[in-house]
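Complex shown without one protein chain; remaining protein chains in place.
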Amino acid sequence: MATVGRALLILALAVAAYGIFASIYGARSGRTQWIVSGRRAVYAIAALVTGAFAILEVAFLRSDFTFATVAAHSSTTTPAFYRAAAAWSSQEGSLLLWLWLLSLWASLVLFLTRRTLRRVAPYATAVLLGLAAFFAGLLVFLETPFGLSPIVPLEGNGLNPLLRHPSMMIHPPMLYSGYTLFAIPFAFAIGALITRQVGAADWIRSTRRFALGAWFFLGIGILLGARWSYAELGWGGYWAWDPVENASLLPWLTGTAFLHSIMLQEKRGMLRIWNVSLVLATGILAVLGTFLVRSGILDSIHAFGASTLGVPFVILIGLLVASSIGLVVWRREALRSENKLDSPLSREAVFLANNLVLVAMAFVVFWGTFWPLIAEAFTGTRRALGPPWFDRYTVPLAIVLVLLSGIGPVIAWRRATAANARRNFVVPGLVALGAGALLAVSGAADKPLALAMFVCGAFVVASVGQEFWRGVGVRRAMTGEGPLGALVSLVARNRRRYGGYLVHVGMALLFVGVAASTAFDAARDIRMAPGQTTRVAGYDFTYVKPTSKISTTTDGELEKISFGAIVDVHRDGRKITTLRPERGYFPSRDIEGLGAIGRFFEGEATSEVGLKAGMRRDLWTAMTPDIRALLPAIRQGDRVFEAAAGKLTPQTQARALGAALTGLVNRYSADPPPATFRVIASPLVSWIWLGAIVVFIGALIAMWPGGDAARRRVTAGYAARVSKDLARDDLARV
Amino acid sequence: MQPARKRKIRLVVALSAAVLLACALVVTSLGASREVVTPSELATAQAGVAYQLTGKVQEGSLRSSGSGVDFLVRDRDGTKAVPVAYTGAIPDAFREGREVIITVRKQADTFVGERDSLITKCPSKFTEDATQRS
Partner (left out) sequence: MEVGSLLIILVVLCAVVALLYGPLRARGAAPRDESADRVAELEARKEAKYREIRDAQMDMRTGKLSEQDFRILDRQLRAEAMEILRALDEEPGHAVADHRLG
């Protein structure tokens, strides 16, 4: 089957090449049958790559070690769920995932738009096929997932235990969905530039939808990564300004900017050059993000570097950048905007400011991420920037961003009178200042930046709340509904607006959570013996007693040995909770050179974090046991087993090993050495996750497809027709 | 003021702000960044200056000190190793033979790692290319 898989990919590459030719030929000659054939090429690729992906998945699920990649990344002891996900934990598997997602999304979009965007679609198809050809080419010539194992091993390496967590399995597909989805508006932008359709309402509407979908998935992917880092890794943080993290943030930032500025083009025909540049930049940044993870060009915790992919990616990105700039310059006449800014007191102005801030943030992150390379190019030595530098710039920008998102909903399009603006800002402004005063008095004044973020966050919540309040009032006045019904129908009939408001509230909550947990957290690293206590931020963490256990898989194989602790948390004498941090030791797969017992401590180690999350604060702890005391026993056990190596049957050996390990584990519990604990009490961390959920609910509401504007036709004068159309909509949408 | 002039003023303001930001970035990044070095490049290290060291943890060199760990960091494909004394969070993946990134300052004959600055690269499951940058 591996040969079939390989053949499918080669075929996909050929079909992509054909499709590019067919689409462009059809577009230029006007012969639509070639355009249709080109579109079908995309469908064909989707089918072919689905087949290839299925073959790979089946191989993983069956633990077919004739596939080299299965042998390297999975094992019979890996649980089925993770075996399926291990398919994309490898370089070649993740490239296949990228190609698969790209072909699926492209097929879906081209199918849905097959009757619209007729002039743009063929060129967009060609661009998407070009990207598909690139990835298929990588898969065929450089990194094949269907390579065969030279010798078929009895057991594979197994999935890295650090990755055996549900959110780590969903994180790559989500991120890749985001990246590949951003390729679609990119492709349509190229098509629109070539066919001079950048002003077309049709193109604007479609591009906005694609971008929103991409933004949604990418955001989820980023968030899952942060959540995993906080809840699974032993450092207690959620964002490290690591180059690969930053790479996923960049297209998200420019994508957010685009979602706002495209509305300006939709309403006023403004900012055409800016918008098309943003879309192109976002697409390129998505490809760049993929490249950064895969190339190892920057020092990162995620550096999976095999640099064989470095050169092809650089060429691709160079090509994308050059053609984007070329196209924009070539079509600059068609990109002249109709309208300009009417007034600095308008939603347009706020959107513009929002764009500037977001692009500034993206630039800062980009600069900091690529600084090592820039510095090397100019000074010959590589230099690196750490988190404090990033924080210094992104924090003030984030504060301004949140503030703008509170002003935006309250100000009208085109022109808002000063008197009106005053009327709308009074209540939210007072609420914000009141909140600020309260917080300043209760201790937040020590951290002025955090306080500023709190004030801005309060402002956003208040101004959006005011919007909902007034909207419900209007609705009730019109239809006499009860408050709840009015709220539901208000949101249902104005999904984009109120969904968007909800997104802003969610972001405000998220930033407040980030500000609070960064500025006011208290952490300590301490060595404790059982019975000892340490106090952090008024909470007493007591190491009550050690725990230890051996975990086996469902097949009876040993999965890991865990040493942990029971930690009680008290405050003012009252018990708050019990935490159970652990450290798990997975046996190493290397058979040689390691003792029978020792190899259990030479493999991967993971932390199980003890976490008690709350609305007001999180209590977090991780521990590292000191296994040095066990080393003499381990070494002695190794020697015993080595001496008895040839003399025992496998069954007896397994039983003896089991007994020895149990003894070891019990010894730890009976006579535990002091363990090192990291203890953190940080406020409002849950607000980050909650805020994110609110953001995604708001985005879903905004994206929810609804009845299109009336396609009804009524014979009457035009003015009357407009009124009738609108009135019909009002009633129809109840 | 005529709208055209207003637009021009706005453009100038926006561009100036952008230029200012760019300058601020350049200036601070030169000052705030640390040189990225390998162990062999640390031979010429100056005392007290922070460097970002990348390399592999020398097999067999890991010891725990009272408050943290001591280990040697060697070049990816070399043997020149430097001693590092580190306190702070130790990543789960940290192990002898793994690639690490750590901020260090020279102190007498050893290098002191900055607290919590130790990063261990996720163990690579991908084949290392022979031509990988060292």
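First chain written, first letter: the chains are A and B, and each begins at residue 1.
Convention: a contact is a pair of C-beta atoms (placed from the backbone, for glycine too) under 8 Å apart; a residue touches a chain by one contact, two chains touch by 3 or more.
Everything quoted here is computed from the prediction, not taken from an experiment.
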Chains in view touching the one left out: A
Given A:148, A:170, A:200 or A:594, the one touching the chain that is not displayed: A:200
Absent-chain contact - pick from A:87, A:411, A:619 or A:702: A:411
Of A:167, A:494 or A:669, the one touching the omitted chain in the full complex: A:494
Sites on chain A contacted by the missing partner chain, in the whole complex: 1, 3-4, 7-8, 11, 15, 18-19, 22, 29-34, 36-37, 40-41, 43-44, 48, 51, 115-119, 200-202, 204-205, 266-267, 410-417, 419-420, 423-424, 467, 470-471, 474, 494, 497, 708-715, 718-719, 721-723, 725-726, 728-729
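Just so it is clear, only the chains that are shown with their structure count from here on.
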Chain A and chain B: spacing of chain centres that average the CA atoms, whole Å: 24
Residue ranges of chain B touching chain A (in the complex, touch as defined): 3, 7, 10, 14, 17-18, 21-22, 25, 28-30, 32-36, 52, 54, 64, 87-93, 95, 99, 101, 103, 116-117, 119-129, 131-133
Chain A residues touching chain B - in the complex, by the definition given at the top: 72-73, 89-91, 157, 160, 162, 233-236, 240, 242, 296, 299-308, 340-341, 356, 360, 363-364, 367-368, 371-372, 375, 381-386, 388-389, 392-393, 525, 604-607, 624, 626, 628, 678
